[in-house]
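There's a structure below that I have some questions on.
All protein chains of the complex are present and in place, except for one that has been dropped.
On to subunit A.
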């Protein structure tokens, strides 16, 4: 696997992890869906310049996801009636004080 592939794969994982941190299950589902979609759409890029632009953009988006998911955890809301307790994952439960 090339260095570029590794870099993109790491970005993808980091973005998914940051997206999973959103407190609101609707926003969380959207963020996860959008990150997957975004990477899938750009999977066939070959032009090095285009790839570089996409990577730069993804890095900015990753920072945004980290900031916003953190903020969402600072202002936790009651879960939706459709939320199942474990759906939030460890990060959300941590935000609610359920786990350390």
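To be clear about the criterion, a residue touches a chain if its C-beta (ideal position, glycine included) is under 8 Å from a C-beta of that chain, and two chains touch if they have at least 3 such contacts; residues count from 1.
Note that in this section contacts and distances are computed from a predicted model.
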| item | value |
| --- | --- |
| Hidden chain of the complex, named as in its UniProt record, picked from "cysteine desulfurase", "Exosome complex component RRP41", "Protein DPCD" or "RuvB-like helicase" | "cysteine desulfurase" |
| Chain not shown, touching residues in subunit A | 22, 24-27, 29-31, 33-34, 37, 64-65, 67-69, 71-72, 77-87 |
